[in-house]
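A protein chain is absent from this complex, but the other protein chains hold their places.
Order of writing sets the chain letters: A and B. Residues in each chain are counted from 1.
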Amino acid sequence: MHRADYVIKRIAFALITVFVAITINFILFRALPGSAVSNFSRAPHASPELRATLTHEFGLDQPLWKQYVLYLDQLIVHRNMGVSFADNQPVTTELAGKLKNTLGMVFVGTLFAIVIGIVTGFVSAWRRSGVVDHVSTNTAIVFYALPTQFIGMMLIFLFAKYLPTAGMRNEVNTFFSGGSTWSSIKDIGLHMMLPAITLALTLFGEYTLVVRSAMLETLGEDYVLTARAKGLPQRRIVVSHALRNAMLPIVTLVALSLGFIVAGAILVEIVFSWPGIGQAVYEAVATRDYPMLQGAFLVLTLSVVFFNFIADLLYFKLDPRITE
Amino acid sequence: MKTVEPAIAEGTALEARPSKGGSPVVQVLRERKSALLGLFIVGFFVLVAVIGPSLAPYSPNVPSGPVYAAPSAHHVLGTDGSGVDVLSEMMYGGRTSLIVGFAAALVAMIVGGGIGVLAGYSGGATDVGLMRMTDYFLVIPDLVLMIVIATVFGPSLSHVILVIGLLLWTTTARIVRSQVKSIRERVYVRRARSLGASHRRIVVQHILPQVAPLLIATTVLTIAYAIFDESALAFLGVGVPGISWGTMLEHAFERTAMTEGAWWAFVPPGLAIGLVVIGCYLMGQAIEDALNPRLRVAHLSIRTWRVRSPQTVTDELAKDEAG
Partner (left out) sequence: MSLLAVRDLHVWFDLPHGGRLHAVQGITFEVEVGERLGLVGESGCGKTTALLALMGLLPPSAEVEGEVLIDGIEILRGGEDAMRPHRWTDIAMVFQGAMNALNPVKTVGSQIVEPMEFHGTATGAAAKREAGDLLQLVGIPASAADRYPHEFSGGMRQRAAIAMALACEPKVLLADEPTTALDVMVQAQILQLLVSLTHDLGLAVMLVTHDLPLVTQVCERAVVMYAGRTAESAPVDTLFHDPRHPYTRLLFAATPDLTGDSEVVSIPGAPPRLDRPLVGCPFASRCDRTFDRCRVDTPELVMVAARHQAACHLNDAEHAHEMDAATGGGAS
């Protein structure tokens, strides 16, 4: 009973946060002074018909609170986020495609980072205070500290001759939607390497430190001594007790950070011209494409909420102590 | 669960070094090598930021050499994509980056600290309300919000500082809040309350001094984030106007320094940011560790306890007899 309550509470929290995010989004982009922002219909080169439609859909000639209601309506019911100033295309469809691209690259990069982080973190904790520990921890700190874009730029500097560093234009919108031949996959893969590696290098440091910390904490717990007292060999204790418990904070961290990585991938996408959400934000800023910017911001916020929620559920599943 | 550590601790209790006095922060800086290293690094860059510009060989805005000239006697760090001397840019830019970093962290410290104290001390509905608000703030991706606000309000030094500071306060608030909560329950605070001390007095005299070290540690770490964020904002074209390490990276990217082979245009600023971040991290982490000492004993390890071999006994007997 308790545990079902918990899930419901987390769902409620997630939904409320979504709502708050949407509202903040609205306030930022519509209700604030700076008239260029608030007028959705001011798409340059838009035909009068388009303008009229937009004005009607978003109630741009009505009082603010009505606009808010219409905004919610359009967003939730019609999934309409307006039209991009850049090309008069619906924001929703464009963002959907770009989100897929971002997710693909982020997934690969994060996977690298997690693997490196877990391995190095574990080894560091196991050989605590040894040479391996110091080297590993300090390397983690160094990469954690270097600006993401700098790491990307260094990789370009070093590997431009060997791997593609740009050139994935919007064609990649068809990333996951079938019809890809082997060469197409290979092409995407090659283009993805440097950005994914950059992301991995930026991220792994934090994972190493957290895994190390979690393992050290776990290795010092009483139940590990008890397991040793039972005559169990070390390897078994590590796998069956220590790792199992250390997984808790690790999983939480990874799941939580996924939400922010999607946002942080912006820098990587810019450096490598990867056509994802981050790239979309960048271009929208440059061209003052406010509907696009607003849409991207909302999508990013929602993804953070989503991944946080997943993290909550995972933690809940792994830790039987959660009752509240 | 009692293990042997207390025995060891007690056995050496008389050897424990008494604190040399002074605030815990100063003590940590004195005793831990990592903190000293961090202080040294950050101190170095601060020094450069303060004195540098007056020693800069060239102007940071006006070209003084060919585009992407390699490091030489004339230009120690070469020139960038516009022909401007990189070393001079580094000095002036360092000033801006550090100002943004420190100022934003200060904003975060004040706001975060204030909210943390308020929430932790008041408890009840205020606490819950404030923490909910913090939760929502936490969810919003910092960078994107910064971009949006910078776009909407226009870029300027103060805007950037405010934006970064107003997004970094949440961590500080949480940490401060939990510390305030535990301090509030301590005996001497409750005693002061029962003696009728006003809230203001309690906060100022008892709570703030106790929270200060942790707040300082968190703020130092925030400086690192702030400098990082500044470079990210600059890279996205919404950073501070003028020269900063962040804008240097952005310029280098715009003018494809990487493919031109002009590493001197982006490596110095990138490394500088990295070093300052490392320095702040070392200091902040050392203070935090000192404040929350966690005697983490590992119950598993590669080596095991040893049995005294008869040979060792014989050796020691021989030593005793000889000496």
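Just so we're on the same page, a contact is a pair of C-beta atoms (placed from the backbone, for glycine too) under 8 Å apart; a residue touches a chain by one contact, two chains touch by 3 or more.
In this text the structure is predicted, and so the values were computed from the model without any measurement.
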{"item": "Options A:A4, A:V131 or A:A229, residue touching the unrepresented chain", "value": "A:A229"}
{"item": "Residue touching the undisplayed chain, where the options are A:T110, A:S124, A:N245 or A:Q294", "value": "A:N245"}
{"item": "Residues in chain A touching the chain absent from view", "value": "221-223, 225-233, 236, 240-241, 244-245, 248, 318-321"}
{"item": "Sites on chain B contacted by the missing partner chain, in the whole complex", "value": "1-4, 6-8, 10-12, 14-15, 297, 299, 301, 303-308, 313"}
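Definition applied: only the chains that are shown with their structure count from here on.
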{"item": "Distance between chain centroids, defined by C-alpha means - chain A, chain B (Å)", "value": "24"}
{"item": "Contacting residues of chain B [partner chain A, same complex]", "value": "1, 3, 135-136, 139-145, 147-149, 151-153, 224, 228, 231-232, 235-238, 246, 249, 252-253, 257-259, 261, 263, 266-267, 269-271, 273-275, 277-278, 281, 294, 296-302"}
{"item": "Complex contacts: residues of chain A adjacent to chain B", "value": "13, 17, 20-21, 24, 28-29, 32, 34, 37, 125-128, 141-142, 144-150, 153-154, 156-157, 160, 165, 216-217, 219-222, 224-225, 228, 234, 237-238, 242, 259-260, 262-264, 266-267, 270-271, 281-282, 285-286, 288, 293, 296-297, 300-301, 304-305, 308"}
